[in-house]
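Could you have a look at this structure, given as structure tokens, before my questions?
All protein chains of the complex are present and in place, except for one that has been dropped.
First chain written, first letter: the chains are A and B, and each begins at residue 1.
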Amino acid sequence: MSVGVRGLSKRFGGVIAVDDLDVEFVPGRINGLIGPNGSGKTTMFNIVTGMIPADSGEVTLDGRRITRWSPNRIARAGIGRTFQVVRAFNRMTVLENLLVAERRAGLGELLRSAFRSSEIDRAMGWLRRVGLDHLADADAADVSYGQQKLLELAAVLMADPQVLMLDEPAGGVNPVMIERISTLVRDANAEGRTVIVVEHNMDLVMSLCDHVVVLDRGRRIAEGDAASVQADERVLEAYLGV
Amino acid sequence: MPSASERPRWQAVARARRWNYAGIVALVAVLCAAPVMVTASYYRYAGVLLVMYMVLATSWNLVGGFTGYVSLGHVAFFGFGAYCTGILADETQGSVILALAATFGITTVGAALIGVVALRVRGASFVIVTIALVYMGSLLAQGMRSVTGGSSGLDIAPLFTVSGRASRHAAYIVTFAVLLGIVMALWNFLDGTKFGMGLKAVREDEDRARSLGVDTTAFKVAAFALSAAFVSLAGGLYATWTGFIDPIFVFSVQISAQIVLMTLLGGMRSLWGPVLGAAVIVPSSEFFLVNLPRMHLVTMGVLLGAVVLLMPDGIIPSLRAANSRRRPPAASIREDGGSVAAGDPDSAGEPALIANGATP
Partner (left out) sequence: MTRSLFVQAIVFGVLTGGVYALMASGLSLYFGVMRIVQIAHPAFLFLGAYLTYSLHNALGWDPLLTLPITVPAFFLIGVAVQRLLLARLRDENRAMMSVLLTFSIAVVVEGTLSAIYTGSYRSINLDYASKSFELFGARVPYDRLIGLAVAGLTLLALFSILKYTRYGRALRATMQHRDAARLVGVDTERVTAVGFGIGLATAAVGGAVLSIITTFFPSGHWEWIAKLMAIIVVGGLGSVGGAALAALVLGVTEAVVQVWLSPVWAGMVFYLFLFLTLIFRPQGFFGGRLAQRF
């Protein structure tokens, strides 16, 4: 599935977060989205997933315009995302956190038990894949930050998205955890999902991403494969410059 | 590891939920039988109030407990239900039952429409909007004299033609008890469904729930409408019980406050919380009204403030938490055994932690 934005703009009071931005992510690949702080990455994420409205411009998903869609409609259309600061349903168990993310929902479906064996099996499957199955009954608030990150990822994957948007998946976790997350991301991509990763960890971006887009002050300043972007002068200037 | 030998938690919870149905039946049976043992008219009167508040609190908890949205304006639906039943009973020449049924339906639709607007805001704004609802209701009731009788109130036909106050009270205890059983059963049922799960996700993190595909607006509105409908039904029943609708009383924010207080006290996130809270608050409130009427409001305010500051989760969840602290944990986060299997548990990479042998 392909995701892109055209002419996207968004300002918050006096601050221009996104400025006439055009980006087309490569379908089926792991795309990296990098840039210095305040370059508009998370804002773009929020607009694409419907969390905040754009001032102008369009968001497209496989050619369809999804610009004014609600977040849940966009999620059902196939986009899943994680958040910059990990979010979990704290007073629900790890297992229940996954059970929330299910696709089908007619009225009859909604009134059936949330704990049918088919759902539980799927959820436990994902928990096993991320290594959290032994914590299935723990309250989400009680597990460690790194485990919450895995939980968030598992929940998003449970919803079977075609596009996976990860906002700083490696933020605030140690190298061992980063490695595990990378593996999961690669596996998810291998299953055919388009991945878009916002990251500050350059090593991770270089090793993980096939295609990298660089933002600065709300605009796209460079694009290409990891190595060429890293060597690009404009990129270096953006990160180091005033 | 403990979890392998213990029953998984969700199964234990599901079992408890099934037992709840038995508990509900038992409660309803006890309440229906109570008038046999309690014959004094005043105590029966208090009994009707008690069961009615149990209904109101449990209905309120369909929204408050599941979605976390605190409505201080549910009394607006109580008042609306009273007037709607009263007016319709007049129009349909006395079929009170028909009026009650129609009230339920009308409120469901009306509350859904109101909910679509009111639920666009969250937290404190939502609370204020619900308070505004109460005032709108009060104004309309007093303003539309030709329909509602204005400030002088409205007379209404009774549901049961039983003679004698005490017998009438008994009849209403049974009626409200049956209604309570229905609402509690509904709450218990929804608690285990995907619908309930989605609502609880709204309570925990609404934006994240949306990003996972949950249609939070539809869910919230449905819960709100259902909750309002039952409250309106209780209002209608109340009106037929007293035989008279007083616009000041049926639209008073104090009733809303009491409902919130008892649910908060008992525990918002459990089936039995509202019932427990009502059992504590209603008798106390009656006591104050009779013996120390001037201190009634102050006491209620202080109680609510105390609960918010000291015991915001309520009695039942606090008991649950104390209980689970005594049992061994479902999984230990920092045990070496656990961390070897799961990979490194801790965040913010410190090399020392990796060196502890926690290899992936």
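To be clear about the criterion, contacts are C-beta pairs under 8 Å (C-beta built on N, C-alpha and C of every residue); 3 or more make two chains touch, one makes a residue touch a chain.
This is a predicted model, so every value here is computed, not measured.
Participant: One chain is left out of this view; which of B:70, B:159 or B:278 touches it in the full complex?
Facilitator: B:70
Participant: Looking at the full complex, which residue from B:16, B:29, B:97 or B:121 touches the chain that isn't shown here?
Facilitator: B:121
Participant: Given that one chain is not shown, which residue among B:95, B:108, B:142 or B:193 touches it?
Facilitator: B:142
Participant: Can you tell me which of B:12, B:29 or B:297 touches the chain that was removed from the display?
Facilitator: Looking across B:12, B:29 or B:297, the contact with the absent chain belongs to B:297.
Participant: In the whole complex, what residues of chain B lie against the chain that is missing from view?
Facilitator: Within chain B, the residues touching the omitted chain are 68, 70, 72, 117-118, 120-125, 127-129, 131-136, 139-140, 142-143, 253-254, 257, 260, 264, 294-305, 308-309, 312.
We take it that only the chains that are shown with their structure count from here on.
Participant: Once bound in the complex, which stretches of chain A touch chain B?
Facilitator: So the residues of chain A touching chain B come out as 49-51, 70-72, 75-76, 80-81, 83, 87-93, 95-96, 99-103, 105, 109-115, 120, 131-132, 134-138, 142-147, 155-156, 159, 172-177, 179-180.
Participant: Once bound in the complex, which stretches of chain B touch chain A?
Facilitator: Listed in rising order, the residues of chain B that touch chain A are 1, 3, 8-11, 14, 192-198, 200-201, 203-205, 207-217, 269, 329-331, 333, 338, 341-350, 353-354, 358, 360.
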